[in-house]
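Pasting a structure below so you can have a look.
One protein chain omitted, others in place.
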Amino acid sequence: MAMVCLSDFEAYAKKYLPKIAWDYFAAGADDCVTRDENILAYKRIRFRPRMLQDVSVMDIRTKILGTEISFPVGIAPTGFHQLAWPDGEKSTARAARAMNTCYIASTYSTCTLEEISTAAPGGLRWFQLYIHRNRAASQQLVWRAQTLGFRALVLTTDVPYTGKRRDDVRNGFRLPPHMKVKNLERDFEGDDCSEYGLPPNSLDPSVTWKDIDWLRSLTHLPIIIKGILTREDAELAVRHGVQGIIVSNHGGRQLDEGPATIDALVEVVEAVRGRVEVYIDGGIRKGSDVLKALALGAKCVFIGRPALWGLAYKGEEGLQEVLRILQDEFRLSMALAGCASVSEIGRHLVQLSKL
Amino acid sequence: MAMVCLSDFEAYAKKYLPKIAWDYFAAGADDCVTRDENILAYKRIRFRPRMLQDVSVMDIRTKILGTEISFPVGIAPTGFHQLAWPDGEKSTARAARAMNTCYIASTYSTCTLEEISTAAPGGLRWFQLYIHRNRAASQQLVWRAQTLGFRALVLTTDVPYTGKRRDDVRNGFRLPPHMKVKNLERDFEGDDCSEYGLPPNSLDPSVTWKDIDWLRSLTHLPIIIKGILTREDAELAVRHGVQGIIVSNHGGRQLDEGPATIDALVEVVEAVRGRVEVYIDGGIRKGSDVLKALALGAKCVFIGRPALWGLAYKGEEGLQEVLRILQDEFRLSMALAGCASVSEIGRHLVQLSKL
Amino acid sequence: MAMVCLSDFEAYAKKYLPKIAWDYFAAGADDCVTRDENILAYKRIRFRPRMLQDVSVMDIRTKILGTEISFPVGIAPTGFHQLAWPDGEKSTARAARAMNTCYIASTYSTCTLEEISTAAPGGLRWFQLYIHRNRAASQQLVWRAQTLGFRALVLTTDVPYTGKRRDDVRNGFRLPPHMKVKNLERDFEGDDCSEYGLPPNSLDPSVTWKDIDWLRSLTHLPIIIKGILTREDAELAVRHGVQGIIVSNHGGRQLDEGPATIDALVEVVEAVRGRVEVYIDGGIRKGSDVLKALALGAKCVFIGRPALWGLAYKGEEGLQEVLRILQDEFRLSMALAGCASVSEIGRHLVQLSKL
Partner (left out) sequence: MAMVCLSDFEAYAKKYLPKIAWDYFAAGADDCVTRDENILAYKRIRFRPRMLQDVSVMDIRTKILGTEISFPVGIAPTGFHQLAWPDGEKSTARAARAMNTCYIASTYSTCTLEEISTAAPGGLRWFQLYIHRNRAASQQLVWRAQTLGFRALVLTTDVPYTGKRRDDVRNGFRLPPHMKVKNLERDFEGDDCSEYGLPPNSLDPSVTWKDIDWLRSLTHLPIIIKGILTREDAELAVRHGVQGIIVSNHGGRQLDEGPATIDALVEVVEAVRGRVEVYIDGGIRKGSDVLKALALGAKCVFIGRPALWGLAYKGEEGLQEVLRILQDEFRLSMALAGCASVSEIGRHLVQLSKL
């Protein structure tokens, strides 16, 4: 089977992963409207390609928070990589480093931050954080991440409670006994870790904007806020001094029937007016999706499920293949749209459908 | 079979109910456009969820006509519950009381108002009324309802004649011999009760706004008007002194190709300007639909077919399960949208699709 | 098989008619976009029903060109009724008279005007006319129609040449040998009548607005112009003194991808400003479609294919059944929308979809 585009990896993963793992990765909340809209919304955007630009020398590098990456696609935080590949997040880390891009490691990793760091020393990594009711646990995680050289904290804001993913309920989803949310293994030792590997309701639903200050008091790392979908929250995020915003709806796994991220990106970018970097995840399936997101103001995109499909296919090699395909497609679509470097990408390249 | 969401109950009911009963409950008028639009219209509305609100303490209670209910979902008036479950409306009444919400008993009940009252003493109940050509019959019903402690009258206005439900015509729908429109059994004794359990054309098609006054002269109960779909009629309803309006198209069973109720709600709420409470029924299939209806100005929603599916599944237990799922989903979607109490829900939470 | 709605007759006709006849009746031009749009466009229109109107006494009669008919639905001109039923247009005439409505007999009838008149003396009939290259033939037809008591001439304007109906080409459509375009049998005796029963290209493609004057010079009958789809042509028609306009796209059989008639009706009615009566055909499939057309300004609608399905089912009885169903549905939808008589129907009853 030739792996020509990301859908090929999806088909492979669907065929070869255990159903319970596939369902977990594929799941959206409720009717999966938002999960699917994330993809469909890209299809409603049309390019306005420009001809006869010199695109003989293509430069697809960009910088995020001042660090150069090979192209504007990073790895979004997703949980339980060992469900996709035995080496789990260690493979992810190696693939990201090999492709010279950024990997946002999830709190819900099945490897520890230390294992991840050791697996791919020197790689650019950010750490994704939830704030737990057990604040000490979160605090320890922040300190470990900082010590291990993670370069930013990504605070997820859209999970005061876990979304309702019907297939996980039907399957009675549980981590296999040999997998753990290893970063928090000691904090919840002996507890009933039945909700996605942690005790039910362990996340703190009382977190507010003030906790950004608390978080900043713990660390000198830049803080990126993930899950913003409105101009109002984008403004609040800037005012609370974050360094970046990830426009995200958690892959459609939390509140169903919220906006597609690419639709929300437009208003967030308008509100932010360049004061902080804006990123996006959700629905990226080919290189031209990346181009659209950048044209609408994203500095970088992050891929979630496609990275897992790559892992499921061949571990770090599979993930590299996914990234390489995206890289080639992104470069080609840039050239065909008339852009030789990322700095030439702008709002003029796209037309939002009247639909 | 795990009952995870309301569609599971629908699938169960479709599988286990006799075809003639399923068809009767499922029926829409003519091409069923409005019946289906009731559901589809919700899908066109997008949330604008707000992050980092303290949602650790959730309060989903509300009040309707001054009485507190456990959450803003009641049972809409539908006919012939014995077609779904042997105990019929007695089970419905028990389930509503157990879940501390409001049950609107239909004139077309297969139990008497007295049986319903006795089955669940103390439950919050309203009585749904048609005005019959035989006005004495209607009058008696009003008095019985008032005496039995029903707390409001709900006047249905969209049935001057019965809508054309093709499947019922094809099936030659008739109540099984052991079932009756028991509340009116004596009034039509010996008549040919071939039109949904009553004599053909027994409803009075000459009813006008003036009959609101007649109704008020009979009772001190609040009057709620059901079936309003336009700003013009909403204004008339307020002027005629009703206490509440239910935006309803009778589940798409009367005039086909009228508006989806959630679409009509917007203009009704605008017209009413808070002078009376506005409720809605039709198309509610998950907790986030409730949230959307409240965001657009409904004080409470009422479920019709889903309640019948619950009854068909396990009688009062099944209906309680349906209500509990809606309650959990509503609470979760509120939290994920950033609202800790019903009073925080507002128009800012949703964006009406340009579609 | 219960005949509950018009689709039941369609299914019957599709099943029992010879394929070549079914295909001929069903055919649309080219990709059949306009044929199908005629129906779909109705579905995009929403009613704004009003409640609590006294609809106990329903009056669905109307007048066209001053003559009362039992309800605002007539029979559109269509060809070759013997393909559907042995008695052909004689049955059509009888059914129309029995139902007290108007039948527009087609030039392409398989019975003569004389046979039609004799079959149902006293019925309200109009005669549909093409202008042939052989003007004498057309002139004779006008005089025969006038003499026989047809009450108006309906000039079809959208067939300078016959549309391309792929199935007819594939089937090599020819009238069976025992059927003829009987009204013109003598005019084309001995000719190669291979194009729908007449010599190829027998219609005159040089007809212009000036020929309205020619036509008027031949007869004192009112002239109705059929096939108008734009405000510009509506204005011209009024200026040329026609008595009525039928908004029509020939059932989607001529120019494909023109507008649905119900969409074109809006601009035609606006342009006409009540100076002449406006009618419509195309896409009427249930009583509420009639109500929509009247709400948008049509004085009466005409049905084409549904009449043929009725004939195919049971001749004049079948057609009466079709008309009776439409009558019942129209009356019911009027009542449910809050109108007791045709004069109460108006633009306020509908909302054109933003789609």
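General remarks:
Read from first to last, the chains carry the letters A, B and C; within each, the first residue is number 1.
In the analysis below, contacts are C-beta pairs under 8 Å (C-beta built on N, C-alpha and C of every residue); 3 or more make two chains touch, one makes a residue touch a chain.
Values in this document were obtained by computation on a predicted structure and should not be read as measured data.
Shown chains touched by the undisplayed chain in the intact complex: A, C. The chain omitted from view is touched by exactly one of C:Gly197, C:Gly227, C:Gly287 or C:Gly304, namely C:Gly227. Checked against the hidden chain, the listed residues A:Arg46, A:Lys210 or A:Arg347 yield one contact partner: A:Arg46. Mapped onto subunit C, the footprint of the missing chain covers residues 30-31, 33, 157-158, 160-161, 163-164, 166, 169-170, 204-209, 211-212, 225, 227-230, 232-233, 236, 254-259, 355. Contact between subunit A and the absent chain runs through residues 2, 4-5, 42-43, 45-56, 286, 288, 292, 328-329, 332-333, 335-337, 351, 354-355.
Here is the rule we go by: only the chains that are shown with their structure count from here on.
If each chain is reduced to the centroid of its CA atoms, subunit A and subunit B end up 43 Å from each other.
Taking each chain's centre as the average of its CA atoms, subunit A and subunit C sit 60 Å apart. Shared interface positions of subunit C, defined as residues touching 2 or more other chains, are absent.
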